[in-house]
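One chain of protein is taken out of this complex; the other chains stay put.
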């Protein structure tokens, strides 16, 4: 992805670009991709009846991360007002999706990989939200 | 991104995974990211009044590529029915966005990078749509 | 929805607002809603195994109509360049989704309603695309 080149040439980016912002954006789109494919892969499995909740939460997580990836792509730093609750909520849905995917990880590799991607995105959102708390103090 | 790991573990992927499919998906999400940031960066420029059309088409392109990236993430090969017109239309909007961004490339680096990402996505969509034609013959 | 109030107060709307544009936008968001619920309702049915293709195409249709609804919300008339191929492609996916939903309409009311909403959206897109052809001649 060209995220670093795009954000670093935004006119509002004063001084050094926070690499964690670039990482967060890329983790979010990775999560959209992984959850979308995991939902479709679950749907194609023989035991689709046991994967209903996994499909539903993957679709939810993809929808939240789609919006979040676009919103953070309109930021040049983490200290934007209103970003903290969005990041915390996004971390929550990524966590819930990872937990559900992990339940099926032993049987379906796509669920295992999707859980990993969700956890990575959860951590990136959580770290970003935490940095925001620190910045306010 | 974990696109290759996700698609290659989908139960419907028979035999070898087409690397062009993985490349296409990643180009699409790259284009969502680049166009979203370019629109916001244009909005922050002093000459925003001259960048209205660039902002609008970047938002359009981001919306089309968001849908397309999700749709192709639900495919394991290019020979899915109905994919060809979607890919051709996506290539068209990416082309139009690249042309508009290029008009501002000399003054704004984000427009130059965004144009590059759009052209790459246009080519990936066009190649995929072309492969579909060949597959039907 | 407040679509008419929103579009009619856009500074670029010269003279009378085309009511078909307002109707199209509302049909598109109705289609996003119906297809999203239909996919989830199919997923909850006992015969989910027979509804896989219906779920997949409902998700595709919702993704295309989400983008299209947003794009047309950035227009004040149909004669915008580049709109015609987008509308034609959207009509195609709505048609394909309606055909698939209709296959299950006898057993599931949500599939019957979703098919109706898709056909209405298909017609709105087709009429709009046709108006564009006429405008060019």
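A, B and C are the chain letters, set down in written order, and residue numbers restart from 1 in every chain.
One rule holds in what follows: contacts are C-beta pairs under 8 Å (C-beta built on N, C-alpha and C of every residue); 3 or more make two chains touch, one makes a residue touch a chain.
Since this is a predicted model, take the numbers as computed values, not measurements.
Looking at B:56, B:95 or B:119, the residue that reaches the missing chain in the full complex is B:56. Annotation for subunit C: contacts to the undisplayed chain at residues 1-3, 5-7, 9-12, 25-26, 29-30, 32-34, 36-41, 44-46, 62, 66, 69-70, 73-74, 108-110, 113-114, 116-117. In the full complex, subunit B touches the omitted chain through residues 39-40, 43-44, 48-49, 52, 55-56, 59. Residues 56, 59-60, 63-64, 66-67, 70-71, 74, 81-82, 85-86, 88-89, 92-93, 96 are the ones on subunit A that touch the missing chain.
We adopt the following convention: only the chains that are shown with their structure count from here on.
When every chain is reduced to the mean of its C-alpha atoms, the one closest to the centre of the whole protein set is B.
Shown for subunit A are the residues that touch two or more other chains, namely 39-40, 44.
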